[in-house]
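Yeah, one chain of the complex is gone here, protein chain that is, but the others are all in their spots.
On to chain A.
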Amino acid sequence: MPSYATAGGEEASDRTAALAARCAACHGPGGGRGAIPAIAGLPAREIADKLRFFRDAGPKRDVMTTRASRLSDADIDALANYFASRTPDRPD
């Protein structure tokens, strides 16, 4: 579980953990560092902007477009904060 608190309290952070685990399947634990762009440690603002771009205007036949399509604004902000606080060397 992420150890930081979010606005919605613990239940929201459980939800973030479940959401962030989805990202690990392609980006690697904690946001990775491979050919699929690393997201660990990026500024939260940048991550949130990218996720909103994919959700609202993502290219067709793109994995990120389908993944982001189901995210709420609160989910996006929580994920952005979560990955901004990770480093590839301390993934979980």
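FYI, contacts are C-beta pairs under 8 Å (C-beta built on N, C-alpha and C of every residue); 3 or more make two chains touch, one makes a residue touch a chain; residues count from 1.
Heads up, the rule we're going with is that contacts and distances are computed from a predicted model.
Engineer: Name the absent chain by its UniProt protein name; which of "Phenylacetate-CoA oxygenase subunit PaaI", "Contains a ferredoxin-type domain (LutB)", "NAD(P)/FAD-dependent oxidoreductase" or "ABC transporter domain-containing protein" is it?
Structural biologist: Hidden chain identified via UniProt as "NAD(P)/FAD-dependent oxidoreductase".
Engineer: In the full complex, which residues of chain A touch the absent chain?
Structural biologist: The list for chain A reads 1, 3, 9-11, 13-15, 17-19, 21-22, 24-29, 32, 34-36, 60-63, 65-67, 69-70, 91-92.
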